[in-house]
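For this depiction, one protein chain was excluded, whereas all remaining protein chains were kept in their positions.
Showing subunit A:
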Amino acid sequence: MDETTNRLEEKSKKTTKAALYKSVWRWHFYAGIIFAPFLIILAVTGSIYLFKPQIEQVIYKDYYEVNPQGEKISASAQIEEVKKLYPDAVVTQYRPGENDERSSEVGIISNDESLTVFIDPYTGESLGELNNNDRIMDRIEEFHGELMAGTIGDRIVELAACWAIVLIVTGLFLWFPRKKKDLSGVLFPRLSKGKKVFRRDMHAVPAFWITAGMLFLIMTGLPWSGLWGNQFQTIVTNTGEGYPPSVWIGNAPTSNVKTKEIADVPWAAENLEVPKSEVEGYVPISIDDVVEVANRVGMHPSYTVIFPNGKEGVFTLSAFPPKAQDEATIHIDQYSGAVLADYRYDNYGVMGKIIAWGITLHKGTQFGLINQLISLVICLGIIFVVVSGFYLWWKRKPTHSLGAPKAISIKKMKLFLLLMIALGILFPLVGLSLIIVFLIDWLIIKRISKVRMFFNA
């Protein structure tokens, strides 16, 4: 080979490399601008929600704490007290309280509102009620999970989380050092190279440092999401390696008793000649029997009893304490007290265990305070990186356009195209949004020259 072809080859390699760099930058640029606000919301609400246990302990102190004195009264007696106070309420939940100083909780639906009534288990007195809609930490969780906008919000959060992965991948590509000289501007910022370099380093260097943590939070948060999360959980549960059914998705087993064998309430008011067959039948076991089952099978003390929903429903004992290993979901036949399913952490499949750990780590409960602090640092890091990235763009931005890197035809970059398609398949919402971006680009941006200039397409 002679020198000229060599040089030409090198030159074309360089231009391809530069082109690839530019389009990766372009994707990073647009994804960053569009999803920056959502990432800030997620990081801020997440930072607060991390400290839910401590915050609720302070604001609900009067509802939570009781003085141990003598024996606790039975669960049924406590629920009777609640029924006296709320005669028309339907009892939906009962939580006995995990230790001697903790009140018990009775969940009711009264006038179409979900209330939690806190009961002193030693005296049976009510310590007050909380409307579940007024619980500030629940609202923050709703903001974090669905921007307080229901399903649409859930999808936006999922989309932002997925695109954050795209941001991480493209960001790492842009950050990856090309001249292997030294690590300044890679692992630590360059302070003496002028403002422009400093601004770039203030985005890229911290971003690299929090990448692993951010990716971890995204990957452990995604199983919660409505679309990707549910599909993922379904597929994993179907393989036998996930959560057992009903722990996350799927229905609880139903009672073994046939409906016709269940006792009916005779409504024929004044008539004493009620047909025997109507009255005769099985009646639900009492809540005290359910508590006895919980004690017998060794339920984690923080459990909640969820009352049967309708005639075929079951009592469900549910405990999701701070540590994944303590989780338990138990279904009890409401007419016989038989344990129909008993799923502990040990009964989860391998993926189920990993997801469970991911969730408790994500929530910051698995390792207590140190877990919360590490997660908080990651959240603050995300906020810093988003803000510095935004600032970086703002400072570089020309007056009359967005200042996006020049678009290069995607057809020239097979590898990049394949990567995007792969991400689009793995995360359907990313795929869907890519299709929309493509359509907007093809139908609007490419056809109107002013718009085209603005987007540098």
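One rule holds in what follows: a contact is a pair of C-beta atoms (placed from the backbone, for glycine too) under 8 Å apart; a residue touches a chain by one contact, two chains touch by 3 or more; residues count from 1.
As a working rule, contacts and distances are computed from a predicted model.
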According to its UniProt record, the missing chain among "FixH family protein", "Fumarate reductase subunit C", "Glycine/betaine ABC transporter permease" or "Glutaconate CoA-transferase subunit B" is "FixH family protein"
Out of A:152, A:279 or A:417, the sole contact with the unshown chain comes from A:279
The one residue from A:169, A:186 or A:249 touching the chain left out of view is A:249
From A:48, A:341 or A:457, the answer for touching the chain not displayed is A:341
Among listed residues A:131, A:231 or A:401, the absent chain is touched only by A:231
By the document's definition of touch, the residue of A:8, A:149, A:183 or A:263 touching the omitted chain is A:263
Per the touch rule stated above, subunit A touches the missing chain via residues 76, 80, 231, 234-235, 237-240, 244-245, 249-250, 253, 256-257, 263, 265-267, 269, 272-274, 276, 279-286, 288-289, 292-293, 296, 333, 335-343, 347, 349, 425
